[in-house]
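Moving on to chain A:
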Amino acid sequence: MEVLLDIISWVLLVSGGAFVFIGGVGALRMPDFYTRMHAASLTDTLGTILVLLGIILQAGFTLSAVKLLAVMVFLLLTAPTAAYALANAARLARLAPERRALDD
Partner candidate 1 sequence: MVTLFGVFLLTLLVITAVGILRAEHLFVAVMLTGIFSLQMAAMFFILDAADVALTEAAVGAGVATVLLLGALALTNDRERPSGIRPWWPLALIAAATLLVIYATFDQPRLGDPDAPVHQHVAPWYLEETPRLIDVPNVVTAILASFRGYDTLGELFVIFTAGIGVLFLLANPSKGGALSLSQSAESQGLRHHLVPRVVGRLVVPFIVLFGLYVQFHGDYGPGGGFQAGALISAGIILYALVEGESMALKALSFRVLAGMIAGGALLYVGVGIAGILLGGNFLDYSVLSADPVAGQHLGILLVEAAVGLTVTGVLLTIFHSFAARDQKS
Partner candidate 2 sequence: MMEYLGLYNYWVFAVLLMLGLYAVISRTNLIKKLIGMTIFQAAVFLLYISMDKVEGGTAPIIQSHMPGQLYSNPLPQVLILTAIVVGIATLSLGLAIVIRISEAYGSIEEDEIRKMDNA
Partner candidate 3 sequence: MNGLSAHLPAIPVIIPLLASPLVVLLRQRGLAWAAATASSLFCFAVAITLVAAVRESGVQAYAVGSWAAPFGIELIVDQFSALLLLIVTGASSFALLIAPRFGSGVPDDRQYLFYTAWLLALAGLSGIVVSGDAFNIFVFMEISSLATYILIAGGPNRQALAAVFRYLIMGTIGATFYLIGVGYIYMMTGTLNLADMEALIQDVSDLRPVLVAGGFITVGLALKAAVFPLHIWLPNAYAHAPHAVTAFIAACSTKVFLYVLFRFDFLVFQGNLPGHIEQFSAFMMPLAIIAVLFGSAIALAQKDLKFLLAYSSVAQIGYIMLGASLVSVSGLTAGILHMFNHALAKGALFLAVACIGTALGVLSLDKLSGAARRMPWTFAAFVVAGLSLIGIPGTAGFVSKWYLVLAALELGVMGALLIVPVLIGSVMAVIYIWKVVEAAYFGNAGETVVRAEAPWWMVTVLWAAVLLNVWFGLQPGLPLELAREAAALLLEGQ
């Protein structure tokens, strides 16, 4: 059982880390604001949540796990909102998407 939990937790941690990394590469390499933001929001949601789940499994049934769960809930609420506000601000500022991105 212990070993199983450990394995699951590490799988979650590693895959979360992978998503964070991919998000980071995307934010650097994507051609324009909107696509970059898309990549970055991956880090915020999937990446961090997988990592948090992994840590929760490591923590077991303790107070820390509850706190981590609360952090996760708040992240799920705020990260998409922040992404929305950012995109909205860009739209209000009439930031045009890169042409190349549209053509593809």
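Here, a contact is a pair of C-beta atoms (placed from the backbone, for glycine too) under 8 Å apart; a residue touches a chain by one contact, two chains touch by 3 or more; residues count from 1.
How were these picked? Simply put, all candidates are chains of the complex that A comes from, given by their letters.
Worth saying up front: this structure is predicted, and the values here are computed from it rather than measured.
Checking the candidates 1, 2 or 3 against chain A in this complex, the single touching one is 1. The part of chain A that touches candidate 1 in the complex is made up of residues 74, 77-78, 80-81, 84-85, 88.
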